[in-house]
Every structure is written in structure tokens, then in C-alpha cells.
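A short worksheet on the structure shown next.
Every protein chain but one is kept in place in this view of the complex.
Up next is subunit A:
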């Protein structure tokens, strides 16, 4: 797997590879089950979890309802604090703004804090096209970048890799980008972390430009907030002279006090920690402390369209904790790459087709990449009813009548027609049971089903015929 998500096959085909890859499935199963069990324990410690969940939902809903007002307030606050605000309608515009800002500094390198927004717009690739190297500094992102791989999880982008694979990537690739890994590197976590630390330290100390996203932006003060676990983010946020933050417009919250809810729910939902180890906050610029130039790029890229959809807009409440990925039985088997987006798992299945539209094969298949089991909704710290949105988006895809859906629609209409006529349904049942000895083991159209499952044998009599026969 290398390169880009563009042109991914539809989910069922993409998932087939993962299902057949036993190493990948073992890696995923181990990692998701470990983190889901830890999360459940961390959440159970809070007696008011359901109230916190409701509060998070309400804060986000309120902000989204008045998004324009809070974004304008945020812009004023950031400018007042010495920052500059840029508005980007789409990925191209955001990438151009960032590339121009970097070029204006005369630098050819940037260090990056792990950020979903910059991945979403393909910033690293866009910068590379302009001759600028962007170095990921989050350990897992570093593994993905060095391995010329794609992220497969929101929080743990290299979740699909095991220690042995990581050691091989470090040994082969680190030297090409900076300080090489020691020859005798083993797969012990401490050695792997130390190799990454030394490799990254060089980059932190050299970089003049840092690029980040943000988990939250506080409208009243213009403060940006990043939650992280390793401290690499804080290095990028404090050492460079110029800091450029690219943030989705839905990340704004009205007040400083609103943070109290997410400070509790985000770490417990994502890493199962009571509090994340590093919470970095920055408000514009301060003389002699941290970056002297600060730019905020506010990214739309499909968010306004998503906001216009009454059912689908709840996806914008997402705080990217990835709890839904870790409990999803489909994600566990299919892996993150099958979702064809930087947002995999249940949230990706509802976010990507909304941000990107449902025209491509992969986006049209994502709303169906779920058994609607509801585990994702149950764990979501902002109560996004993911199954509801999935079914809503299925309707959108079906209405478009794309590949396979015209036939399906005809079949569904026919089924509804027959089922609205009990006589027709009873006659069909009788015809089926009378000929049941003649039924082939494989019925046309059920090939995929019968590959691994036997079809049920039809009974001698339907229930309604039994009922009638009882003389009732």
C-alpha cells in the first residue's frame, strides 16, 4: 500500500484483501480489543459519563447552529492576539495558502504535528510538489511516512503494523531522511522509541516552520488546543519561528469553559487515559515565547455542504477520538485502508461520502460498509447516531441509481409490491416450499452468501399455512 487513497476500489473489494491477510487481522484484533477494553474501564470511572456525552453533543450542536457567528468571533480573537486568519474553501486553496506561507519564509522544510485536516487535504504531497519537505513527528505518522504507507486509523495510524515490521521500516528508511536507525535495532518498544526520538530531535531543532491542526479552537479567546501523548506536538508548536495551523471550521467551540467537557471525554474515549499527557494551547503570538508568526487556515472542504444536511450534519460533531473504530467489527476485519480515506471506520463511512460526495465508487460503497450493529453509536462521546446517518446516506446513493442500484431498486419495489399483498406472498411461499426438494444448493444472486454459508432448507409449510391448517 503506498501513495494515495484516490481511485480506491469499492469497500467490498478493498476489504477482501484485509480479510484474507491473517497477520493484518491479528494485529488489528489485538490492538482494537486492547484499547476497547481499556476505554470501557476508563469511561466506567466517571459516574456522569452520559451527562458529559450529552453536554458534548449540545455544545457541538449549538456551535454548528451558529457556526458563522463563532467563526467570525474566532477570527477577531486570533487577529487581536497577533495571528493571521486565512479562509480556504477547499483542499487546493488550503494547500496553496500553506505552500505560499512556507515559501515566504524561505524555508524548504516543515515539521508537522499529527493532524487529520492536513492529511485530508493531502498537504504533504502538495508541499512536496512545491519542493518543500514535510516531516511527520508523531511516532505512528512517522512509521506511516517512512513506510510510504497510508494511515489506517485516526489515532493510531500505524495500527496495522507490528513491531517487527516497524523495525524493518526504521532500519531501511530512516537514514534516507536524516539520522539513521542503529544497525543493531531490535523490535523492543524502548529501542524503537529511542531511534525515533533521536531521528526526530534533529528535525525539531532545525525546523523554522511548524504545521499543525487543532482539536479545538476557542472563539472567545482565539486559543487553539492540541491534545497529544508524546510531546512531539509541543516541540513543533513551540520551537519553530513560524506556526501554521490548518483546522476544519467545525472545530470551533464558543468558550474556554466548554473545553472542560472535552478534556474529560476525548482522552478517555481515544487513549483510555484520564487525561492526555500533553495539552498544548496557544493564543496568537507572544514576544520572546514560542513562534513569532502565527497563521490559522480555516478549512471548509465540504463541511458547509455537510452542515446543510439535516441528518448527516451530526457527523460534524466528531472530535476524532476513534472510539468507533476500536469497537467496530467491520473495521476490525476490513482494516483502515479499505475505507479509502484518512477517516476510516464508522465515522469515515459517514464523513467521507459527505465531505467528498458519493460520486466515486469507494464513496458510494462506504455507507454500506456496516452491519448497523450500533456499537459505534454506543461509544461515541458526542452521541453521533452513526447507523442513522449510514442509512440516510444509503438512500442518497440508492436515489442516484448508480452501479447496481437500478436493479436493486426494481427488486426492492417488487418486494414491497408483493409484501403489500399477503395473497401474493402466501402463494410465493407455497410455490417455494412445494418445489423445495428441487432447489439448487446455490441460488442465482446469492453466490457471495453461499460461498461460506449454506442456505436454509425451506420448511414443508409456511407459518400462515400451519395456522390455517390448525383451523384457527
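In the analysis below, a residue touches a chain if its C-beta (ideal position, glycine included) is under 8 Å from a C-beta of that chain, and two chains touch if they have at least 3 such contacts; residues count from 1.
Everything that follows uses one rule, which is that contacts and distances are computed from a predicted model.
*Asks:* Out of "(Fe-S)-binding protein", "Sodium:solute symporter", "Tryptophan synthase beta chain" or "Sulfite oxidase-like oxidoreductase", which one is the UniProt protein name for the chain not included here?
*Replies:* The chain we cannot see is, by its UniProt record, "(Fe-S)-binding protein".
*Asks:* Just one of A:334, A:351 or A:380 touches the chain that is missing; which is it?
*Replies:* Checking each option in A:334, A:351 or A:380, the one touching the absent chain turns out to be A:334.
*Asks:* Identify the residue among A:106, A:288 or A:456 that touches the chain left out of the display.
*Replies:* A:456
*Asks:* Suppose we count only contacts with the excluded chain; which residues of subunit A make the list?
*Replies:* Interface with the chain not displayed, on the subunit A side: 11-12, 15-16, 19-20, 25, 329-330, 333-334, 367-375, 377-378, 388, 391, 393-399, 408-409, 412-413, 415-416, 419-422, 425, 429, 432, 446, 448-449, 451-456, 458-459, 461-464, 466-468, 472.
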